[in-house]
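Heads up, the thing below is written out as structure tokens.
Removed from the display is one protein chain of the complex; every other protein chain stays in position.
Lettered A, B and C in written order, each chain numbered from 1.
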Amino acid sequence: MKRDITDRDHALFEAGIKLGALYHQFVGTPLNLETLEGLEKTIEKSISLQPYLRKINVSINRDMVRDKLGRSGYCELEGKMLEVHAEIVYGSARAKVGLRYDKELDYPLMYIEEISKMG
Amino acid sequence: MKRDITDRDHALFEAGIKLGALYHQFVGTPLNLETLEGLEKTIEKSISLQPYLRKINVSINRDMVRDKLGRSGYCELEGKMLEVHAEIVYGSARAKVGLRYDKELDYPLMYIEEISKMG
Amino acid sequence: MKRDITDRDHALFEAGIKLGALYHQFVGTPLNLETLEGLEKTIEKSISLQPYLRKINVSINRDMVRDKLGRSGYCELEGKMLEVHAEIVYGSARAKVGLRYDKELDYPLMYIEEISKMG
Partner (left out) sequence: MKRDITDRDHALFEAGIKLGALYHQFVGTPLNLETLEGLEKTIEKSISLQPYLRKINVSINRDMVRDKLGRSGYCELEGKMLEVHAEIVYGSARAKVGLRYDKELDYPLMYIEEISKMG
């Protein structure tokens, strides 16, 4: 059975793991506009340690954070604030995946952007 | 580009998301041998709500929990205590994936068990 | 120094720990109206394992969950959905504390309800 599993399969599986992990590890973290950038970098560096991750870019939506600050002066990271682009390479396969807020569905959507053969 | 992405690709991507989410949402939860089974069920039901998940089985290693109880009478869920089997169906593709502790690597390993065409 | 720290001090400190832990462990968990009650029980049992906790009641706001379900049929646990009442006993001191959504502040408020001497 195992021999039927391709590099492409693994690349997509690993890509999914990274997005699921990122989301559920960091949602809930207190932040404001001053700490936002540092948090983006920490998330990127942390997820970059996981295997097969080649590139990652994490942006937290500044407008949403600003709207949520309220009297307390901070808010918590929500899934819909996240925009992520990640590239996973497994053997000869490269998967580009992302996470973005889908306004129409009001849902933080994880999606496959591209899957290609390297080399 | 998008038309090149197959059901099989999606099934594996979604499967990865579920395992990453499960792991990082629930690791750290206090438990002991009395609450273990309820926690297993709660994890299963919670992750089952996510799209494309067809089946899931979560087992928490009773021996590891027992070893960790100590004087406090409880411990926290660790990744290595988890054994998970999940089945994701996306269109015509079915992915069976798992999470288990790899003793040799001392690492909670997420892996693809099988990927097949339905119907 | 240590001798100046009273049972009352410890009871309140421990009470705060429980609320902070509960909140940041479980926020983000997928749920819907079918799994809501099971999740409430799991949170209660899990936090009950921590030291000095005598009683705990966790309610997740059904109306908020219903409003958030959307097309996906589920949502994620948010801090503002939680109403918690907990009683911590440390030596001769009993602290009753809570967590509830403060609408005016749009903030999940943790508060001391009562602190009393037992016996």
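The working rule: a residue touches a chain if its C-beta (ideal position, glycine included) is under 8 Å from a C-beta of that chain, and two chains touch if they have at least 3 such contacts.
Keep in mind it's a predicted model, so treat the numbers as computed, not measured.
In the complete complex, the residue from C:L19, C:L49, C:V65 or C:M81 that touches the missing chain is C:L19.
When you scan C:R8, C:R54 or C:H85 for touch with the missing chain, the hit is C:R8.
Interface residues of chain A facing the missing partner chain: 21, 25, 28-32, 34-35, 38-39, 41-42, 45-47, 49-51, 72-74. Contact between chain C and the absent chain runs through residues 1, 4-5, 8-10, 12-25, 95, 97, 110, 112-115. Residues of chain B that touch the chain left out of view are 23-24, 27-28, 70-72, 76, 78-79, 105-107.
Criterion: only the chains that are shown with their structure count from here on.
The mean-CA centres of chain A and chain B are about 19 angstrom from one another, to the nearest whole unit.
Looking at chain C, one finds that residues 28, 72 touch two or more other chains.
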